[in-house]
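Coming up: subunit A.
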Amino acid sequence: MEIFQLEYITLITGGLLVLTGLWGIISQKNLIRMVIGFSLFDTGLHVIMISIGYIRNGTAPILDKAVDKVNAAGQIVDPLPQALVLTAIVIGLGVTALMLAYVVRLHKEKGSLNITNFKDLKW
Partner candidate 1 sequence: METIEIIGALITLAGSIFLVLGSLGLVRMPDLYTRIQAGTKASTLGTILTLFGLGLIHLDWMGKLIILILFVLLTNPISSHILARSAHYIKTPVSKLTKVDKLKDKETEKTSEANHTNPEDEL
Partner candidate 2 sequence: MNMTWIALIIGLIMLIMAFAAIYAKKLAVAIIAAGVVSLLASILYLTLAAPDVAMTEAAIGSGLSTIIFFYAINKIRKQSHD
């Protein structure tokens, strides 16, 4: 069966995670739950990117006794998406921490976490 492969399953999982995170962002009223939705969205995107870089039956992109220099190109998976995702995860943590700092600050100003109470910029 064509669809029952590792990369397809992880790709679909990542896509559903992205949709779940999006649903959390747009439907929840609590600010912290929206931040959680953002982090789920992040995780889903990372899973999608890694599964796009997967080569069927490939091994990790690290050369050692099992994988030598000469015929490495036929054995290992794509190292480029992995490097991108590695930086993306760290930046994701920074963005999450920044959002949480804003949430704490907003709560200090208004005394509430409900998004409908913040109407200062609404016209």
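Per the selection procedure, all candidates are chains of the complex that A comes from, given by their letters.
Of note:
By definition in this document, a contact is a pair of C-beta atoms (placed from the backbone, for glycine too) under 8 Å apart; a residue touches a chain by one contact, two chains touch by 3 or more; residues count from 1.
Keep in mind it's a predicted model, so treat the numbers as computed, not measured.
Candidate 2 is the partner touching subunit A in this complex, chosen from 1 or 2. The part of subunit A that touches candidate 2 in the complex is made up of residues 4-7, 9-10, 12-13, 16-17, 20-21, 23-24, 27-28, 30, 32-33, 35-37, 39-40, 43, 46-47, 50-51, 53-54, 58-62, 76-77, 82, 85-86, 89-90, 92-93, 96-97, 100-101, 103-104, 107-108, 111, 113.
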